[in-house]
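Every protein chain of the complex appears in place save one, which is left out.
Per-chain numbering from 1; labels A, B and C assigned in written order.
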Amino acid sequence: MMLIDCPWCGPRGHVEFTYAGDATVKRPAPDASEAAFADYVFLRDNRRGPHRELWHHTAGCRRFVEVHRNVLTHEILGTSAPEVSK
Amino acid sequence: MSLAYSALSLARHALTGHRHWPRAWRDPAPKPRYSVIIIGGGGHGLASAYYLAKEHGITDVAVLERGWLGGGNTGRNTTIIRSNYLLEPNAHFYEFSLKLWEGLSRDLNYNAMVSQRGVINLAHSDSQLDQFAHRGNAMRLNGIDCELLDRAAVQRMVPILDYSDHVRFPIYGGLLQRRGGTARHDAVAWGFARAADRRGVDIIQNCEVTGIRVENGRVQGVETSRGYIAADKVGMAVAGHSGHVAAMAGLRLPIESHVLQAFVSEPLKPCIDTVVTFGVGHFYVSQSDKGELVMGGDIDMYNSYAQRGNMPMVEHTLSAGLAILPMMSRLRMMRLWGGVMDMSMDGSPIIGKTPIEGFYINGGWCYGGFKATPASGFVFAHTIAQDRPHKLNEHFTLDRFDRGAAIDERGAGPTPNAH
Amino acid sequence: MTERFRLASGGTAIDRARPLSFRFDGKRLTGVAGDTLASALLANGVRLVGRSFKYHRPRGIFTAGPEEPNALVGLRRGDRHEPNTRATMVELYEGLDAESQNRWPSLRFDVMGINDRLSPLLPAGFYYKTFMWPPKAWLTYEHYIRRAAGLGTAPTARDPDRYDHRSAHCDVLVVGGGPAGLMAALAAARTGARVILCDERVELGGSLLRENRMIGEETGAAWARRIGAELGTLPNLRLLTRTTAFGLFDHNMAGLIERVADHVATPPEHVPRQRRWNVRARQIVLATGAIERPLIFAGNDRPGVMLASAARAYIHQYGVRPGSRAVVFANNDAGYRTAADLAAAGVTVAAVVDSRIADASTGTTQLAGIPVLSGHAVVSTDGRFGLTGVDVAPLGEGSAVRRIECDLLAVSGGLTPTVHLHSHAGGKLAWDDARLCFVPSTGRATVRSAGAAGGAFGLGACLAEGARAGAETATAVGFSAPAGVTAPAVTDEAVRPPQALWAVPARAGKASKRFVDVQDDVTVEDVGLAAREGYVSVEHLKRYTTLGMGTDQGKTANVNGLALMAQLRGEAIPAVGTTTFRPPYTPVTIGALAGREIGLHFMPVRRTPMHDWHGAHGGHMIETGLWMRPRCYVRVGETPDQAVRREAAHIRNAVGLVDVSTLGKIDVQGPDATEFLQRAYANGWANLPVGKARYGIMLREDGMVFDDGTTSRIADKRYFMTTTTANAAPVLMHLEYLLQIVWPELRVQVTSESDQWAAMALAGPRARTVLARVVEGLDVSDASLPFMGAREAHIAGLPARIFRISFSGELAYEINTPADHGLALWEALLAAGAGEDIIPYGLEAMGVLRIEKGHVAGPELNGRTTAEDLGLGRMVSAKKPDFIGKHLRERPGLKDESRLRLVGLVPVDGTSKLRPGAQIVADAAPTLPGKSLGHITSTAHSPTLGHSVALALVSGGATRKGETLYAAYFLEEGGATVPVRVVDPAFVDPEGKRLHG
Partner (left out) sequence: MAERRSALADAVKPGVYGAAGPAGPGIEIRELGPLTVVQVAAFDADRAAAAIGEALGTPAPSARNGVATAGAAAVLWTGPGRWLVIEPESRDLASLLRQHCPSDAATVTDLSHARAALRVEGLKVRDLLAKLSILDVDPTVFPPATCAQTQFGQVGVLLYCRLHDGFDVFLPRSFAVSAFEAVIDAALEFGCRVS
């Protein structure tokens, strides 16, 4: 089990969290094109290596946490409050 | 001595202590240029090369494999074959695949141990039976064999399941596809490799693609750990690593890579004859010819390129197993491993052209890759040879998401780990 | 039968004063406390214990530890039967009952032994080359192959034992309680760090118990016992014996299995058979020791051929003579130690066969009265069910074969460090040419190997490395090492380097097999065949020959196989590489992995506040997404289906009460609550007054319908949102995502109130009459509480929120009360309705009513339908600048007129039954494969219309109104298609008179 250091609750096993995917995709402004929204919803870098992703601390504080994790080794390089869209 | 495999040739070779069997496939050095390069020496890549040669007469083909043939998901899956899909594009595609499986061993002259012992999906409520009726009727309308079983019929086929009332999910019935079953995963890679090799395809192992050369919108060739190799056309069949490889060509895909674990028990005398799927618990099991119970569950739920998972999913999957097979409790889990899945945004594969001329993609298989192997190679070969999709993969295009033409079997939407 | 091979004295593990009786293949034997099944069998002179996997060759006890490939037995009987159990790891207990496996009819006479004779036809991978004719015959061949394969037989009954889980956290985890592990644990614990030490055996000491070594003035065993006792007194150290660390996972999570009660016939009450520990360690010391490799020569698999380390272990640990007359065969100095120990135990040692050429520089070890044959090798063996003798010849030129009678052949091919856990953690291995083994190289910074596990085979080195590892890991996590924990000085005698001897060359004309993997019967010739055919990568070798694929996972075989392949490829061993070690280190009981979340607790059950009432009043409870809900309430003499029809009809004519507590309920509060709903829902919320409810639809960002439900404005800045039962959790998380990530500027809090409220719907023409009787201080007339009104009031003295909304299409009130009052309110309403003939109704009648009204639910909200598909397109706001789903719902594929869209269907003949899941087709008799026009999603027998009605998703949808299509149910043999007419989905009261009544 991975150990995720929730910025608010402290280090917890990853089963307390719900994975919420790539943290770098940002919802476009309302006036953005359909194509821009399609990219936001469907396309991912899916890099092999360090990956910024969101985990929701479902069994804890119910906050989204931004986790910087190497998806090749599962090593966590850091956690933080998520960077928000605006 | 004859190159063909048969009981007779086996007996003849026995006389000379099997000292004269030839290589199953050659070990050629890469040529500077090929008409077609297939990236990925798994089942899909090898099948694509085989059908390029067999169906389209294109033999100036190289299959480039980073490691050893079948070392990706081909050699890591739970070997199930079936075509019990609801949506038409999937149904027709996987049914064609199942038909190819049925003649595969003889076509390849390599026993892939295609074992049509049946695949049962268990139902645990009336509403689930209704859903299965929906899928089953759709399958039959699509010309696919399928039966809806009541509890007693399931019990006759798989007596070892728990039919007592002291269970969380009592068995109401099931959806059976008799023509479904299993095949020997390694043999699929080796059989396609040998058959393709004999038609002149170069199979090159330990050759990692490190770059894809594209000039004015057209693919030129690939950089590899063994030097640059030019090609008129390049097809990628690296499911699990599609995101990584596509990025070399500057493409972003509607795919995330996730790890899926599988387990085997110690070998036992036969106790389960069919493939049993317990959907509510995300658990499925079959028994290998060696006697091991081969089990799988759900993905670990987070992006991963590591071919290993974590205990929580092992725990959950095996509790699910015990929920329907309490007799497994005292058996032992002997080996566990993980494979990296291309989880697409609608749970269906992507096979077709890309925005780059001469560059083709075959990926996004989620868990469905193994059973698709022959058909995937068949239609991918067609797509590469003709530069247009075969009828069976015309819906599996890369641009279907922009067009709003997703093929979402589960209705889970653009959430890869939910498919 | 007496233990004629039991030594008069010695045995660090056993207690001669406590005899135990046990059975093997039905034969009664005796052993002593401390024995393993293997040592007890050897003490009784039992040598033949099993049959091999493929050729069914007679096999004996090959090792004394977890690496055992041969001595696998079926332990215990009936519902406690455990197949494939390693006799070397089974602690003997009174009444132990074991049987041999993979033989029929008996161990001595096994018909499948014929495979050994047929072996020329069964080389590695033979099955890939044949069984392809006639077509489809494979299933038949396979039937017999499957019966020949497999090992033990699985039990068929439910396991009566329990398996617990628990988690533990520590600063330092030490795996292995041998000399290195003991020193590591002591050194780490003395710093005050939280330490866990686990060892898979019953007693600490590891090799010290199996070898004749002194530490200072003490025997190794005595020293281990003393240190173990000291560790037992340290409060910050947890000692776990009989505990195997089976896997090392991400972020230093180690999986341990403690065999709490495997050493007794049945576990005491409340005591688990096994306990799985999830240990999170900041630092890990792997002191897992090493495993000896066998040597490979013709007939190296016979009962009586045994690892030299095992022979010594049986003498020192169990006081058992592993044979009477022995030959020792080694490529390293272990042979001499073994010979000396055997001799000391009264075993005649006929010869030490050392494959190395003795020369002046190295010389030979001299042992009193024991001939040493340097530069020699064992070239073949005899004995059908047990070794009777060996042929020895010089290596290389000249083959003066000499025959030596013996019943024991102790072999040593050198040591392989046990690097499994290091490898699980992603650690790499390096080949050491001097020691001829793989040793850990790079790996996780917080995981280190010590002692033999790291390639330090000398006792002195093990002790020193252990002490260092313990101190350094503890200091690495912030503890300071006190002085005084130093390893006892033990000088390791100089050893002459081992010499590679991967396989003794086969002798011309001798066909006898040389086994690389004895469990799976993989021979040197099989490896050769794999190389010849191009299966040269380690993984191909393994998969093609099944080398290392048995229950022992090749612990004694992998390195030899690898080395042979390297030879055949003419490459160095590192160039060939090594297979990845995957968990578990040794096989793990599945029950122990599953733990307590089994049976009725496989998944937790959710109960509404009225749960028990339903059960007590004939409710047929069914599971829907963890919740238990009443499908219907069956009366005496009624079938469930009749009950459903009765309930549905009754609601249309009188009144009923249904438990809807499972609906998701979310408190949406804050200054920007209204704006938030505007963006989260597809329809508009700008002008909803306080005290009013509104039906809302939520889309996914891709434009598909996500969820629906009614949301009420209960205060200026506060809304009470409801969701479908299935989506309660996903919707809440979706809203949290929007507020935390997408629109953090919106000041809104969302909180689940699903468990806070009991909810029930009072529905039917007489609903108002019933409510009026018990409601306090609220005028429930249509004028005061119109359709879509929301009020707070007291009912029968209980606080309640009353919403005049209707799923059934009847005059209805959805009433919420704080959950602890749920049952009281439920009973109060039923009491109040007694005069109005009120009934409770269930999930299915509710379904019938909503289908009659054409309301969509789960089967229609299938994740592939848009608002337009469901006939809700008009609700979607065209004015709002932004809302979730707005931007992708215009994609062509979602606007296509041929999409499957909601319609109603009725049987043309007015009588036929429509069934959910039927396909909709254009022809009465479709040819297959045929074209689907859609499918039936929900059906009901309409009590109002008196016939079957269905909701369906049909291509073209409403444009087909009036058309006749066909409902096809192929799954029923001879099931004819049913002509259906396409109608509006609102079958009953389309104008909504009843609910406005």
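Note that contacts are C-beta pairs under 8 Å (C-beta built on N, C-alpha and C of every residue); 3 or more make two chains touch, one makes a residue touch a chain.
Note that the structure is a prediction, hence the values are computed from the model and not measured.
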Chains still shown that are in contact with the chain withheld from the display: A, C
Candidates C:Arg103, C:Arg242 or C:Arg280 - the one touching the absent chain: C:Arg280
Option from C:Ala393, C:Leu409 or C:Ala819 whose C-beta touches the chain left out: C:Ala819
Residue touching the undisplayed chain, where the options are C:Pro134, C:Pro604, C:Pro689 or C:Gly777: C:Pro604
Those residues of subunit C which, in the complete complex, touch the missing chain: 164-169, 194, 269-272, 278, 280, 596-597, 601, 603-609, 612, 627, 667, 669-671, 717-718, 747, 749, 751-757, 797-799, 818-824
Chain not shown, touching residues in subunit A: 1, 8-10, 12-13, 15-16, 58-63
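Definition applied: only the chains that are shown with their structure count from here on.
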Computed distance of Cα centres, subunit B from subunit A, in Å: 29
Numbers and ranges of subunit A residues touching at least 2 other chains: 1-2, 13, 38, 41-42, 73-74
Where subunit C touches two or more other chains, by residue: 249-250, 253, 278, 701-702, 888, 891
Residues of subunit B defined as touching subunit A within the complex: 241-244, 247, 252-257, 301-306, 310-312, 345, 401-402, 414-417
Of subunit B, residues touching subunit C in the complex: 5-7, 9-11, 14, 17-19, 21-27, 67-69, 71, 75, 88, 92, 102-103, 105-106, 109-111, 113-117, 124-127, 130-138, 140-143, 146-148, 160, 162, 166-169, 184, 186-187, 190-191, 205, 265-271, 281, 287, 289-291, 308, 310-311, 314-316, 318-323, 326-337, 400, 402-406, 408, 410-414
Residues of subunit A touching subunit B in the complex: 1-2, 13-15, 19, 21-22, 35, 38-39, 41-48, 51, 53, 55, 69, 71-74
